[in-house]
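Structure, as structure tokens:
One protein chain omitted, others in place.
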Amino acid sequence: MSTATDHSATAEHSSEHTEEHHGASDKQYIVIALILAALTAIEVSTYYVDFGPLFMPTLFVLMTVKFVVVVSYFMHLKFDNKLFSYLFYSGLILALTVYIGALSTFKFFLQKG
Amino acid sequence: MADTAIAHDHDSDHGAHVTSTGLSNTKLGMWMFLGSECLLFGGLISTYMLYKGRVNSGPQPDQIFDIPFTSVSSFVLLMSSLTMVLAVSAAQRKDDRNTNLWLTITALLGATFVGGQVYEFTAFYREGLGFTTSLFGSSFYTLTGFHGVHVSVGIIMLMALVGMISRNRVPGNKAESVEMVGLYWHFVDIVWIVIFTLVYLIPS
Partner (left out) sequence: MAIIERPSSEVAIAGGSTIGVKPSEALGVFKRPVASTSWRDWIVTVDHKKLGIMYGVAAFFFFIVGGLEAVLIRMQLIAPNGKVLNADQYNQMFTMHATTMVFLFVMPMAAAFANYFVPLQIGARDVAFPRINAFGFWCFLFGGIFLNTAWFLGGAADGGWFMYAPNSSTLFSPSHGIDFWSMGLQITGIASLTGAINLIVTSLNMRAPGMKMMRMPIFTWMVLVVQFLLLFAIPVITVALFLLTFQRSFDATFFDVASGADPLLWQHLFWIFGHPEVYILILPSFGIVSEILPVFSKKPLFGYPIVALSGAAIGFVGWGVWAHHMFASGLGPVSVTVFSMATMAIAVPTGVKIVNWVMTMWGGKLQFTVPMLFAIALVVQFTIGGLSGVTHAVAPSDTQQTDTYYIVAHFHYVLFGGAIFGLFAGFYYWWPKMFRKQLSESLGRWNFWLMVVGMNMTFGPMHMLGLQGQPRRMSVWTEARAGEGFFNLGFWNRISSIGSLVLSLGVLLFIINVAYTHKSKKVAIAPLDPWDGRTLEWMTDSPPKEHNFDTIPTVNNLDEFFHRKYAQDGTTHEITQVATAEEVLAEMNSHPDEHIHMPSRSYWPILLALALPIIGYGLIYNRIILAVGVAMVVATMFGWAMEPSTAADDDFDPPAPGDGGGHTKELAPLG
């Protein structure tokens, strides 16, 4: 039964990863949370300090980084089976595509320049 | 990990107990649900983005937002993700006491966030932004309201989980139940990360 071997191989593979993030993780979580807090502080500082032309890019980069960090580490997506990533990110990318497409037909991005 | 693999080999004699991918049904279902939620919030966010500048009456977004206040409540929600992940970690160690402790703190942080949102809505309403005042008002309250409802549902799930763990009445795998509620909770948090930037920090 070749598939049975496949299955156990997959299971072994994923549980290896599970092992990896089970152990010394609590401290790492706190470090990650501190990084997230620092990023949020930079975000909020855009309200007080003028970032000039870097204003929008900074915010978008920070937002994306925070999003990906929470998804990858707190939600374990980085360590989990790839199938979970495919399912979640296909929803996310689809959402981005169709809604950006829809907003484009309203000339939304042209107005903003 | 080795014994997992052995268990799988052993179990595949009667297939119903092993999944074809080796992944948990519930977790697979949960991730799909979250993928689906992306399109829900995507639609609400797009509606807001399209309409935020359309104010025929009442205040403009940048006249009304209280960035320092919202920053604090955003920070509270972000930290609740940390406590949630610590709860999951404790549950995986089968440490019920700490699981319950962190779950309760997470629920409290979530409740603080929702409380902040209630305060914010009340303040905005006093300043003249009703649900029907303008397109900005309708779409702002709908988007943040939907998020608030998601947080509230999460709080109810957390509390229920605490109750069920302390009475040892969780059906199925306890650590996985905590992990599932955790996935939902983190998702609600990342939605807020997006909302905080797109709605609050980028003025119209």
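We call the chains A and B, going by the order they appear; numbering starts again at 1 in every chain.
One rule holds in what follows: a residue touches a chain if its C-beta (ideal position, glycine included) is under 8 Å from a C-beta of that chain, and two chains touch if they have at least 3 such contacts.
These numbers were taken from a predicted model, which means no experiment stands behind them.
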Identified contact with the non-displayed chain, of B:Ala111, B:Met157 or B:Leu198 = B:Met157
Which residue from B:Leu44, B:Val85 or B:Val114 sits in contact with the chain not drawn here?
-> B:Leu44
Contacts of subunit B with the missing chain: which residues?
-> 1, 3-4, 7-8, 11-12, 14-21, 23-30, 32-33, 35-37, 39-40, 43-44, 47, 50-51, 54, 56, 131-132, 134-135, 137-139, 142, 146, 156-157, 160-161, 164, 168-177, 179-181, 184
Which subunit A residues touch the hidden chain?
-> 1-4, 11, 15, 18, 83, 91, 94-95, 97-98, 101-102, 104-107
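By definition in this document, only the chains that are shown with their structure count from here on.
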Whole-Å separation of chain centres (CA-atom averages), subunit A against subunit B | 15
Partner subunit B, residues of subunit A touching it in the complex = 1, 3-4, 7-12, 14-16, 18-19, 22, 25-26, 29-30, 32-33, 36-37, 40, 43-44, 46-47, 56, 59-60, 62-63, 66-67, 70-71, 73-75, 81, 83-84, 87-92, 94-96, 98-99, 102-103, 106, 108
Mind pulling up the subunit B residues that touch subunit A in the complex?
-> 1-2, 4-6, 8-9, 12, 18, 20-23, 27-28, 31-32, 34-39, 41-43, 45-46, 49-50, 67-68, 71, 74-75, 78-79, 81-82, 84-86, 89, 92, 182-183, 186-187, 189-190, 193-194, 196-198, 201-202
